[in-house]
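Before I ask anything, here is the structure I am working with.
What you see is the complex with one protein chain gone and the rest in place.
Right after this comes subunit A.
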Amino acid sequence: MGNVIDLTRVCQTFVSSDGSPVTALQDVDLGLRKHEFVSLIGPSGCGKSTVLRLIAGLLKPTAGTVSIFDRPVTEPRDEIGVVFQKPTLLPWLNVLDNITFPMRHKYGHVDAKDTERAQALLSTIGLADFGRKRPGELSGGMQQRVAIARSLLHDPDILLMDEPFSALDALTRDEMSFELLRIWSERPKTVVFVTHSIQEAILLSDRIVVMSARPGRVAEIIDVPLPRPRSLATLSDPVFTALANDIRVKVFTRKPE
C-alpha cells in the first residue's frame, strides 16, 4: 500500500440520545500518502470530525479498518498531533507551559529540551515574547496559534487539524494559512485538515476530499494542481479561481435534498 493513513470501508454508527442509530460514516475509503496535505470539506454533520477522531484513535470504527503505517489503529498513537476546533488551552498555565503540557501530562515532567523547543515554536508562530502570558491575555487567533504550536511540540509525523482557523477573521486566516504552509514545508508531515472554506482548502492542499452528508461518504477527491510554494499570488491564479468555482458547484449540488 505505502500509504501513511488508510481508511478501508469504514462505517461509524452512533447511538443518539433518543436511542436511534445515527450513521455518521458509510463505507469511507481513503488513503493518504506520506507528507501529503489533504483537506476534508463538506456540509456540517457529514462526519469530518468523526474521520479525524477515528484516525486519532479516539474512536473505534463500527465496521472497516483504520490503519496507520499499515497497522490497525487501536488506541491513540505518539506520532499524531491534534489541533481541535477550539483552542482548548489550559487557562491556569502560561503559554509556554501550555505548549509543553503534553509532555507533563504524558510523562509527568518537562525537560529542558522540551522547553527549548517550545520557545523555538513560539518564535515560529510569532509569539516569542508571549511565553509568560496567560491564555486569557491573548486574542483568539493567538490562542489558536499556541494550540497549533502545542500539537507540533513532539514533531508528529501526522497532524490532524479540525477547522483550526474557523474562529479567525479572514485576514488572520490567510496569514495563518501561509504560516502553516511554511511550518509544513520546513518539517514535512502528513496533514489532514478539516475546513468549511473552499479557498483555504485549495490554498493549502495537495488533494481535497469532498464529503457528502447523511450518511457521510467520500463524494469526490480533487487534485490541486497549483505549484508550491504557494503565496498570495496563488489566490489570484486563474487555476485557483476555476477550481474554487468547480468545488463550490460540487459541494452545493451534493447537499442533502
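Following the convention adopted for this analysis, a contact is a pair of C-beta atoms (placed from the backbone, for glycine too) under 8 Å apart; a residue touches a chain by one contact, two chains touch by 3 or more; residues count from 1.
The definition used in the following text is that contacts and distances are computed from a predicted model.
Q: Of the candidate names "Fumarate reductase iron-sulfur subunit", "Phenylacetate-CoA oxygenase subunit PaaC", "Cytochrome c oxidase subunit 1" or "ABC transporter permease", which one corresponds to the UniProt protein name of the undepicted chain?
A: Of the names offered in "Fumarate reductase iron-sulfur subunit", "Phenylacetate-CoA oxygenase subunit PaaC", "Cytochrome c oxidase subunit 1" or "ABC transporter permease", the one UniProt assigns to the missing chain is "ABC transporter permease".
Q: Given that one chain is not shown, which residue among A:Arg104, A:Arg132, A:Arg182 or A:Arg248 touches it?
A: A:Arg104
Q: If the hidden chain were put back, which of A:Gly2, A:Gly19 or A:Gly136 would touch it?
A: A:Gly136
Q: With respect to the chain omitted from the figure, which of A:Phe69, A:Phe84 or A:Phe178 is a touching residue?
A: A:Phe84
Q: For subunit A, which residues touch the unseen chain?
A: 53, 56-58, 75-76, 80, 82, 84-86, 88, 90-92, 101-102, 104-106, 108, 134, 136
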